[in-house]
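Heads up, one of the protein chains got dropped from this complex, but the rest are sitting where they should.
Letters A, B, C and D name the chains as they come in the text, with residue numbers starting at 1 for each one.
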Amino acid sequence: MGYASTVKMPFGPQHPALKEPEHFLFELDGDTVVGVTPRIGYVHRGIEKALELSTYGHGLYLAERICGICTVAHTCCYTQAIEELMGIEVPPRAKYIRTIMSELERLHSHSLWVGLVAHEAGFDTLFMYAWRDREAILSLFQEITGGRVLHAINTLGGVRRDISPELADKIRCTMEYFEGRVKDYRRIIRTEPTFLKRTRDVGVLKPSDAAKLDAVGPTLRGSGIKEDVRRDDPYIAYDEMPFNVISSDGCDVFARTEVRVEEMMESIGIIRYALDRMPAGVFRVRAPRNAPAGECVSRVEAPRGEDMHFARSDGTAKPERYKVRAPTLANIPALCRMLVGIHVADIPIILAGIDPCFSCMDRMVVVRGGRASGTLQSKRDV
Amino acid sequence: MVVNWARSGSPWLIHFNTGGCNGCDIEFVAAVTPVYDVERFGIKLQGSPRHADILAATGPVTSQIAQSLRRVYDQMPSPKFVVALGTCAVSGAPFRNCYSIQGGIDSVIPVDVYVPGCPPRPEAMIDGIAKLLQRIRGAKK
Amino acid sequence: MDATEAVRLMCERLGEGVLDARAPRPRRAFVRVRRESFGEAIKHAVLELGFSHLMAITAADAGEELEALYHLVCMDATVLTISVRVPKGDAVLPDMSEVLQNAAIYEREAREMMGIGFDGLRDEAHLVLPRGWPSDVHPLRKDRTYDDLAKIKLELERV
Amino acid sequence: MVTYEVLQLIVFPGALFAICLAFLYEWVDRKLFARVQGRYGPLYTGPAGIMQPVADFLKLLSKEDIVPRACDANLFFAVPVMYATLPLATLFMMPIAAPEALIAFDGDLIFILFAFGMMTLIIFLAGWSSASRFSAIGSVRSALQMLSYEIPLGLVLVCPAIAAKSLSVSGIVQWQAANATLGAALQPIGLAVTMVCLLAELELVPFDIPEAETEIVAGWRTEFTGWRLALFRLGRDLEVLLVAALVASLYLGGAQPLWLIPATAMFVVKTAAVVMVFSFVRALFARLRIDQMISGMWKYLLPIAALQVVLVQIGVGV
Partner (left out) sequence: MSIAGEALKQLRRRPCTIRYPVEKAKVPNGFRGMPVWDMQKCILCVLCQNACPPGAIRLIGKGPDAEIEYLLDRCIFCEECAEVCPKRAIAMSHRFELAGFDRSKMAFRFRKDRQVQGQHDAPKTSDSTGKG
C-alpha cells in the first residue's frame, strides 16, 4: 500500500512541516514525485479589498498584517507608496531608522529560517539554538518599538519612535553577540555531514530556470544570480549603505542556506554603519489625510525577496486600488519546478528552502488547481 | 483526582493556523524554544490531531479553512480543549469584515481560552495555557 | 535602460498605439496602450527592450472598463508598467505566458479577482476564492460592496 | 517458593521494576535532550518533572479511544498490546538484579535478536492496520530500515558470544566477571557498531526516518489514540531499557556487584549511562534520508561489523 504505480499524496493543509495551512497534492511514482498541484488560498483574507475600503492611516495596520514575519518590509513598501502619492519627503533620520529596522528584520527572519530548515532536516538542536539566539533580536524590537513581532513603527511621514543613543549602544552590543552566533551557524552548516547530505544537490534550480520563472530573493541568489532591490533600486537609505549582494552557485537548498547566512553578516554590517552615521533631526513629519490622484509602484527587498506594492489614488482618503505582490507567490513557479523529480523525503526541506510564507502569498492568490487538470503553469514546461 | 492531575500535567498541543499573518505562529513556536520552553509544563507539540489534547489555533478563520479546522477538531480524542491565540483568533479583529473571513475561532468550534494580543507575547500564551491547566486541575470529575 | 528612454522607445515603436506615457521618477515608467497594440507592446518590451521580469499583473476597476497593468522590470531595475483597458462587457486579453513564463499565475489571479478573461489561459476550471464561491462574483470590482460580499460569505458558512 | 518467583516476575526485578525504570529513563532522555538544547525540559510534574512520563501515560489512558473506520479492528487492538509486552518479556532475559537473569538459557541472545525483528514487524502491522497513508509510509520505511541494520547488528552481537563461548546474555555477563574484563575493552569496534545499529533500532536521529514528523506526521503511530498510544509509548520506553540493558550486559559487564555496590545499582548506573549517550548523540545530527541510510549501512557498517567478527575469531583462536 502506498507504493502502487502513481499515488496521490496530500500535504497539508494541516501538516507539521508547514506551520501555515496550505495544500499540495503530490503525485508519486514510488518514492519519486512526478507531479505537484499546489492548492492555495487557505489564508486568503481579502486584504486588498480591505485596503481599498480603509483610510490610508488604517490601511497601514492592515499592510503590517499581511505578514507577521516581514512586517517592516510590507510597511516600508506601503508607506513608501503612499508617501510618493502624497508627495511627502521622509526626514533622513526616519530613513535611517527604517533601514535599521529592515535589516534587524532580515536578521530575525533569516535566523528563524535557519532554524526551520534545520527542523525540517530533523536537526532540532540547531533549530533550538537558532531560535534562542533570535530572541536577542526580538528583545531589541521590543525595546525599540514596544512590540516583539508587529512593530507598528513605520508610519506615514516617518517613524513613530526614535532610536536613542542608549538604544543604539544596546543594538551595537547585540550585534556583537549575534555576529559570533552567525559565524557559528556558518561553521555548523558547512561542516555537519548529515546536514550537508540532506541539503546538497537537493531542490536544484538552474540559473536559467530561476531567471525565466522569475524567482526572487535568496531563491534566485542561491542560483547564482545577483539581483537585489536594495542595490538595484535603492529605497529608504540603502543608496548610502555599503554592502555586498550575496549569491552562491550551488543552486540547491544548501546554496540558499549559505546565501541567507552570509546575508546576515552583511545585515550586521549595514546596521553598524547606519547607527554610526545616523543624521540628527526630526523623525516624523505630518502626513495629509488625502492623497492627490496618481499611481506608483513601490518595491522593497523583503527577507524572502522582492516585495511589490502598487497604489493608485483618486484624491480621497482611501486608495482607489491597492495591489500587493509578495515574494512567496513569485517563487511558486520555481518551487513547482524544483519539486518535480525529487524524493518524497525531500519535499519538506525543499518547501522550506524557498521560505514559503503563505500568508502573504494568499493575500491575493487564487491559484487553485482543479481536481484533475489544474496545475500551475510551470507544470507545462516540465 | 489522579486523572485531572495527569491531564493537567501532560497537555499535548497541536498548532493550527487558520489564516493568520504568521505573527502569532512564530510567537507560538517561540514559546516552544529555549527561552520560554513550554515543555516545562509537559507540553509537547504533536503533529497528529489524534495525539493532541489542546488545539492551539491562530488567525481569523477563512472560509476556505473552516472545514479543515472542524475536521481537525473532530479528529481529536476527547477531552479536548481549544485555545484561541491572538486577536484574530479571538474575534477576527483586523480582518473581521473581510469577505473571506468567517470570524474568530469560536465561529466554528467552541473555544475554552481566549488570549488577546497581536500577537500575544509567548508569556501571554503561556499565561493562557496555564489558566486552562489550572481549570482542568480543579475540574470536578 | 532608464525610464525616459524606455518611454521614448515604446512610443517610437507603437506610435498611435500609445495613449499615455509618463516617467514620473527615475526607474518608473508608465505606458498606457490601446487594446489593439497590447500584444505588440508586451512583446516589444520583453523581447527587444529587455523587460523580461514580470513582477505582477494588477487588475483594476476603472468604471466602465477594466484595466490590467503589467509591471515589468529590466536588468537596471527600471519598472515599466504597461496598462491596457478593456470594456467590462468584453473583458478578454491574450494570454502572455508565451513570452512571460510566469504570467499564468497572475493572470489567473486577475481573472478570479476582477473578472478579466485571458484568451488561451489553461486551467479555466473551477472558481476562485473559497470553496463554493460563485464564479461570477469578482470581489475586487468596485460595485461589489462589503455588505454584498458579506451576504455571499454568510451563504458559504451555511453550507 | 512459587509465590516468591511470581513476586520476582511481577515486582522486582520483573515487570513493575522494569516499567518504573523505563519511565525514569524516558525522563532522563527528555531532560538531557532539553538541557543540550539549553532548555529545562519537564519541570513541574513531580519534582523536576520526574513524573512526566507517568502523567503522560495516565492521561492517555483516560482519553477517548478512537478506532478509525477503515482500519482492521482486531489488529488495531492486538498490535499495541504486543508492542508493549514483547520488550517486557524480553527484559526477563536480561540480568538485572544478579548476574543471572530470571530466564536464562543458552541461546537467549538469539531470541533477543529475534525480538528486535519482531518489534519491527509489529510496527509494520501497526502502520498497515491503521489504513492511513502516513502510517503506511512510516511502516514501510521502518521495515526497509530494519533490513539494513539487522545484519550488521546480528554480526556484531555474536562477537561477545564467540568470545565468551556462550549464547546466553547471562553467560556473557558471567564470563566478563570471571575474566575481570569488559566487552567494551575487548571489542570497541563492536560497541560502536552496536550503538549505531541500536540508534536505528530505536528510530532516533539521525535514523528517525519512520517517524519523521516534518515528513509524515507521526509515522506509523499517527492514527492511534488513548490507551493504544499509551501502550506504544510504554513499549517504546521498555525497548529503550532493553537496548540499554543489552549494551550494558554485553559490553559494560552488566549487573555485577562491585565491592559493596549491589548488582542492581550497577545495572541502573550502566544502563543510565547508555541512555544518556543515546540522547546526547541524537541531539547532534540531522535526519538522513532513507536511501542514504540504507546505502550507508551496507557500505560502511556491514564491512566494519564483518571485520569485528574476524578480529574476534583471531582473538579466540590465538
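FYI, contacts are C-beta pairs under 8 Å (C-beta built on N, C-alpha and C of every residue); 3 or more make two chains touch, one makes a residue touch a chain.
The structure displayed is predicted, hence computed values, not measured ones.
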| item | value |
| --- | --- |
| Omitted chain - touching chains that are shown | A, B, D |
| Residue of B:29, B:72 or B:115 touching the missing chain in the full complex | B:115 |
| Among B:9, B:49, B:77 or B:94, the residue in touch with the chain that has been omitted | B:94 |
| In chain A, positions touching the absent partner | 54, 57-58, 60-62, 65, 125-126, 129, 132, 139, 142-143, 145-147, 150, 152, 160-161, 184, 187-188, 191-193 |
| Absent-chain interface as seen on chain D, which is shown | 34-40, 43, 280, 283-285 |
| Missing-partner contacts on chain B, residue numbers | 34-37, 40, 87, 90-91, 93-94, 96, 104, 106, 112-118, 120-124, 126-128, 130-131, 135 |
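By our rule, only the chains that are shown with their structure count from here on.
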| item | value |
| --- | --- |
| Centre distance in Å when chain A and chain C are each reduced to the mean of their C-alpha atoms | 24 |
| Between chain B and chain C, centroid-to-centroid distance (C-alpha), Å | 40 |
| Centre-to-centre distance between chain D and chain B (centres being mean Cα positions), rounded to whole Å | 35 |
| Where chain C touches two or more other chains, by residue | 129-130, 139, 146, 149 |
| Touching two or more other chains - residue numbers and ranges from chain A | 15-16, 41, 44, 46, 49, 128-129, 132 |
| Residues of chain B defined as touching chain A within the complex | 14-27, 29-30, 33-35, 45, 47, 49, 59-60, 62, 64-65, 68, 72, 94-95, 97-101, 118-119, 121 |
| Residues of chain D that touch chain A when the two form their complex | 36-39, 128, 133, 136-137, 140, 205-206, 208-209, 212-215, 217, 283-292 |
| Residues on chain A engaged by chain B in the complex (per definition of touch) | 13-16, 19-21, 41-47, 49-50, 61-62, 65-69, 71, 112, 115, 127-129, 131-132, 134-135, 138, 148-150, 357, 359, 362 |
